[in-house]
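Note that this complex is displayed minus one protein chain, with the remaining chains in position.
Chain IDs A and B follow the sequence of writing; residue 1 opens each chain.
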């Protein structure tokens, strides 16, 4: 477990976490801004959609947990969204070639946001199943708010495994927690589970079953 | 008033209320899941839409009242939504024949949710008109969130008397409260008012007047 503990220590290192947080926020904001640009929103609209994607899930979580909203106490999140907007404006034509990079960034962000959401909920003395819900919300609700704002059916409700990766990570967190695993290792395993579930699901095109409309299969 | 008091006592009975609460949550979740299935959402998406329909109104109320969000302290609501999902997956083809049952369940849920919303608001020492707004929100906002998530114009803004039934029940509650009616009887009468308004409105197809667009009637 030495190597695992070593990685876990880095993982709990505050600077390392800050960097991942920044990368995740950036990737989430980019995804919002790109979809907004496809709808021909202006710069302000794109910024708002980007911010909603990046910080919407965490905001919803903090409001429901009745704790101070995280981005009001650290300017980095809104600054990072602004940077993402500048990035899209400048490198718009090259974004399509960075697809894989952003996919990995997005998955890393998803993993971190899930862990943060779970940990913050447990700190409020709420049970683990609430923490899993909140972790999933932190990771995936931003994308839902984004799709509501651009007036599309939420993508994560129809395609690919996205929010389910958070749920899988949450369950891993719960199991580790149950067995008294040190919190750093628990967080590392949870994040890995989210990341791998997401990446493998996309690579092998694994989808959840779809509910069919009631009038199908009749004929 | 003996029989009325007897019913009122049962009504204030905690087990009886639990059963109604379960039935209402189930019916609300089913309505969300069915609409999600018509949009070909996957199981996860259907679960989220079902949960949003069932607990969205109460969550909005608790966040606005700044009290702990109810479903985080009782796992029954999310469990019940899961049960509703399994139900729809298994009995999908038969759902259409259960239409009337679900309509009654939904109306019962609407009545209970309205009462809970009003009572919780009054417990926060807020005036009765805020309580009526919050009761209506508890009963009807879930349906609005559902329609926003599936990207449709909110049904309750265009068709049938739905939220207005909550308002009618709220006014009945306010009047009873004003005359110092015992709280159990007040709750019973309020619930009955919501239920009857909803059922009669559908039976006799009573609608609220529609606002016409400004350019009509010109010719």
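What we mean here is this: a residue touches a chain if its C-beta (ideal position, glycine included) is under 8 Å from a C-beta of that chain, and two chains touch if they have at least 3 such contacts.
Remember, it's a predicted structure, so these values are computed and weren't measured experimentally.
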Checklist line | Hidden-chain contact residue, picked from the options A:33, A:118 or A:211 | finding: A:33
Next item on the list: Would you indicate which residue among A:149, A:165, A:187 or A:211 is in contact with the undisplayed chain?
Entry: A:149
Next item on the list: Check the options A:41, A:162 or A:195 and report the residue that touches the missing chain.
Entry: A:41
Next item on the list: State which residues belonging to chain B touch the missing partner chain.
Entry: 63-64, 66, 126-127, 129-130, 133, 144, 148, 151-154, 156-159, 163-164, 167, 207-214, 217
Note to self: Applying the definition given at the start, please give the residues of chain A touching the unseen chain.
What the structure shows: 33-34, 36-46, 48-49, 59, 63, 66, 68-69, 72, 75, 78, 88-89, 92-93, 95-96, 148-151
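Just so we're on the same page, only the chains that are shown with their structure count from here on.
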Next item on the list: Round to the nearest whole Å and give the separation of the Cα centres of chain A and chain B.
Entry: 31
